[in-house]
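With one protein chain held back, the other chains of the complex are shown just where they sit.
Chain IDs A and B follow the sequence of writing; residue 1 opens each chain.
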Amino acid sequence: MEKIKAGLNSFGKAIAGFFKEFGEAVVKGDIFVKLSLLWMGAGYVRRKQYIKAILITIFQIAVLAFTFGFAMEYVSKFGTLGTVRQESVFNIQTMKNEFNDYDHSFLILLISLITFVIWIVAIVAYFGNVISVYHLQKRAQQGLHINTFREDVHELINKKFHVTLLFLPVMGIVIFTIIPLLVMILVAFTNYDQHHMPPSELFTWTGITNFINLFGGGGMTITFGYAFVRVLAWTLVWAFFSTLTTYIGGILLSMLINNKKTKLPKMWRTLFIVTIAVPQFVSLLLVRNFFADGGIMNTICANIGLTGWLRDIGLISTSYIPFLSAPIWAHVMIILINIWIGVPYQMLIATGVLMNIPGEQLESARIDGATPRQIFWNITMPYMLFVTGPSLVTDFVKNINNFNVIYLLTTGVFVTTNQAMANSQAKETDLLVTWLFTLTQDYYNYKMASTIGIVVFVICAAFTLLAFNRMIKGDREEAFQ
Amino acid sequence: MKTKKLVNITLHNLLLAFLAFIWLIPIVWLLVTSFSAYTGMNTSTFFPKEWSLNNYKNLLFSADSVAQFPNWFKNTFIIACCSCLISSSFVLMVAYATSCMRFKMRKPLMNMAVILNLFPGFLSMIAVYFILKTLNLTNNHLGLILVYSASSGLGYLIAKGFLDTVPASLREAAYLDGASEAVIFLKVVMPMSKPIIVYTVISSFLAPWMDFVFAKIILNAGISSQWTVAIGLYNMLERSLINTYFTQFCAGGVLVSIPISVLFVIMQKFYVEGITGGSVKG
Partner (left out) sequence: MKKKLLAALLTASMVATMLVGCGGSAEEAAPSTDAAQTETKTEETKTEAAETAPAEKQDVALRMWGAEEDQAMLQSMIDSFVANYADVANITVELGVESESTAKDVVLTDIEAAADVYAFASDQLPDLVKAGALQNIDEMDGALQAYAGKGVADVKSANASGSVDAATANGSLYAFPMSADNGYFLYYDSSVISAEDAKSWDTLLAAAEAGGKKVGMTFASGWYNASFFYGAGFTTGLNEDGTTSLDFNGSADYTGVEVVKGMLGIAGHPAFMAIADGDISNQIAGGSLAAVVSGTWDASAAQTAFGDGYAATKLPTYTIGDAQVQQGSVAGFKLVGVNAYSQNAGWAALLADWITNEDNQKIRFAEREIGPSNINAAASEEVAANIAISALAEQSAYGVVQVVGGNYWDPTSTFGEMIAKGELSADDEAGIQTALDNMVAGVTAPVQ
């Protein structure tokens, strides 16, 4: 918490400093600096940086043209998300439908947000520009050297190389991650669902109704709260066990393979890796059919009498073993199948880490007469944990959002018998992420999906912050360099 | 003593063989099903009753409106290569900037990345679709490449961890020789980072072969020759198609995994070094 507070503090200070500098520039700047408030290129022309002046002018014109030529039409409707419903009249002469100029709520939301982002960038650039021009003025007054354009460009591959490096990746992240995320966060505060689907219908702001429905609700009609708690519990259980089992399994397998007694270790490793290479939607689908109610595994179990025995002792009530169709069975099987999927990966990682264990340490332990078990628990495991701790946390978060395994193993196979769950389109095996996938893909319930998504995010964020702060004490990166 | 050791070794290897057996059952099943003469899904017996090469023959040489495997393979290969090129460079660029350079926004940007990684990506699928549509990039392989690679910078952590292990003294020496930061990045650090380059290349190369959700939404014009392998194969599981195409689906799965396995086996050493070098110091 303190870290966050400190972060916020320093962030606030940085912003305050930025504005202070801007104020100083406006007050103390010469006429050209002040002219820069209107025409961003003015200051550079004064300092003979003509190319820069042209570029920044293009930028200014582009932003203005974008704003007034395109964006305003959408941004002005941001408050209502559109009011004009689509209507059309068929014209027999042209054989075409003639549409009115209708509003598309989602596009209004999306383009408004893009515009906001562009505006923020433009405003920062605008203030920054004035400050930068003022700095040029100061340099000129002090008689210092003012960079030519060529020198500026040279900076970009030297001191300012990080700007060059980061520009495109950050651009990509902003456009393809941040803006979509902001849009979906906003959707959680609207009534965007199957009855309010653009382009034919409009949706609008509804405040926090969706959050109330998620946590409040009641009876058998609104069961999101009920389902949410159960889905969340299973999500956490799944994330914990799937991370733990594959992690330990990976270590054990790699130790088994790297043992001196193993003949042809490379061949064994390759055999296990082959399972990674088959796309999951192929391999998991096969596994699902393998364990289906009428699948091969059930045929085998019935033939060897296992099914009958299980029925006799009361573990199952059906004529087959419901490997993937009864809640508890399915939960266990999913974790077991995930071991099959995940262990080869972890084995690769563990192999690498184990090779790095300082040899002397192991040697001296052996001389002291430690048993292999003692060595494993006292030397190998602590080392592994120390080294792979952070990646364990990221694995956990990845498993919370692990879509493939659950979706491919349970869709169309597992049907819940819990009516309260069914009434909110959830099932016992659903993770939060698969639940919201169903909600958006099959039920177009974007508003609830977004609401759930935000809650998932808050949980993940809380966990990661906690865990990271525990695991990484201080900043380790400097120590290694 | 010697026999005991021999027994020990045999047991040890038998255990491994047993594990490998379990791990390979589904793979073997995939393989034998792909050679089945029956076209639907056979869940009652492990091995097919009749064997045939027809699935591969149909898949590779007689494309019909349902199965256009050669086209799909070509599309996916191009998409995978392009997106792997873009994502690898993005990842390495971000990794270098965050690992080897010090600037004011470094920490805030890194924290931002941690938070962004937590958000469930599916949620924003529809928004991504409309952004691509606004840019006129839906039903376009370029759009798909962007989806796979544009945000790849977020996955920089492992690569950064690896670059953290490259001794700073090397870079300092290069500085003193008057090399620019760009030259150090390309000529000093990159040649030393082969394992992590291989790692990023492999992981970003794989995504287009596996993804059947995003691709389906973005390539929504129904032109099946534009599809990627994953949508094409997944589509064969439709209720009306599965009876005629299931074994071809398996054959497709085998054909996809062959190049990937080869890639993995060849690059195994680098891959391991890359991921551990990264996570060790992650």
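Basically, a contact is a pair of C-beta atoms (placed from the backbone, for glycine too) under 8 Å apart; a residue touches a chain by one contact, two chains touch by 3 or more.
Just so it is clear, the structure is predicted and the values come from calculations on it, not from any experiment.
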Of B:81, B:174 or B:242, which residue touches the hidden chain?
B:242
Touching the hidden chain, out of A:31, A:58, A:355 or A:462, is A:58
Pick from A:96, A:263 or A:366: which residue touches the chain that isn't shown?
A:96
Of the residues B:27, B:82, B:109 or B:126, which one touches the chain left out of the display?
B:126
Using the touch definition up top, pick the residue from A:177, A:289, A:394 or A:434 that touches the left-out chain.
A:289
Take the complete complex as the reference. Which residues in subunit A touch the chain that isn't displayed?
52, 55-56, 58-59, 62-63, 65-66, 69-70, 86, 88, 90, 92, 94-97, 99, 118, 121-122, 124-125, 128-129, 131-132, 135, 147, 152, 155-156, 160, 163, 167, 171, 193-195, 197, 199-201, 213, 217, 219-224, 289, 292-294, 317-319, 325-326, 412-413, 415-425, 441-445, 448
Quickly run down the residues of subunit B that touch the omitted chain.
38, 40-44, 64-66, 126, 129-130, 133-136, 138-139, 217, 220-224, 235, 238-244
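Keep this in mind: only the chains that are shown with their structure count from here on.
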Distance-wise, how many Å sit between the C-alpha centres of subunit A and subunit B, to the nearest whole number?
18
For the complex, which residues does subunit B have touching subunit A?
8-9, 12-13, 15-16, 19-20, 22-27, 29-30, 33, 41, 43-46, 90, 93-94, 96-97, 99, 101, 103, 106, 108-109, 111, 113-128, 130-131, 134, 146-147, 149-154, 157, 164-165, 167-168, 180-183, 185, 209-210, 212-213, 230, 233-234, 237, 249-250, 252-254, 256-258, 260-261, 264-265, 268, 271-273, 275-277, 279-282
In their complex, what parts of subunit A are in touch with subunit B?
7, 11, 106-107, 110-111, 114, 154, 157-159, 161-162, 164-166, 168-170, 172-173, 175-181, 183-184, 253, 256-257, 259, 261-263, 268-283, 285-287, 289-290, 292, 294-296, 299, 340, 344, 348-349, 351-353, 355-356, 387-388, 390-391, 394, 397, 401, 403-404, 432-433, 436-437, 440, 446, 449-450, 453, 456-457, 460-461, 464, 468, 476-477, 480-481
